[in-house]
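Note that one protein chain of the assembly has been removed; the remaining protein chains are unaltered in position.
Moving on to chain A:
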Amino acid sequence: MDSISIKVLFFGKARDLVGVGQKDVDILHSNLKANEFLEIIISKFPRLEEIKSSTKLSLNEEYVEMNDVLSLKSGDEIAVIPPISGG
């Protein structure tokens, strides 16, 4: 099976911890929970463990719940969204 290439964006503290703002990540299965995807990201960027409990993810610019099963396809964009502080 071909791997699926996901564009992953990092913002705020997540970008500080990872060191880059964007990274393409290949996954093998299209259906996985948001928290499983986060675990994959953390395995590649272990320093993200620090914000694991507080971060949220978005898929194609919409928030997802960490229990949601994501149906991913190549080119999808997932952002690691630590607690926000706009306003």
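What we mean here is this: a residue touches a chain if its C-beta (ideal position, glycine included) is under 8 Å from a C-beta of that chain, and two chains touch if they have at least 3 such contacts; residues count from 1.
Assume contacts and distances are computed from a predicted model.
> Name the omitted chain as UniProt records it, choosing among "Alkylated DNA repair protein alkB 8-like", "Splicing factor subunit", "Molybdopterin synthase catalytic subunit" or "Methyltransferase small domain-containing protein".
Per the UniProt record, that chain is "Molybdopterin synthase catalytic subunit".
> Please identify, in ascending order, the residues of chain A that touch the omitted chain?
Touch set of chain A with respect to the missing chain: 9, 11-13, 16, 54-56, 58, 61-63, 65-67, 79, 81-87.
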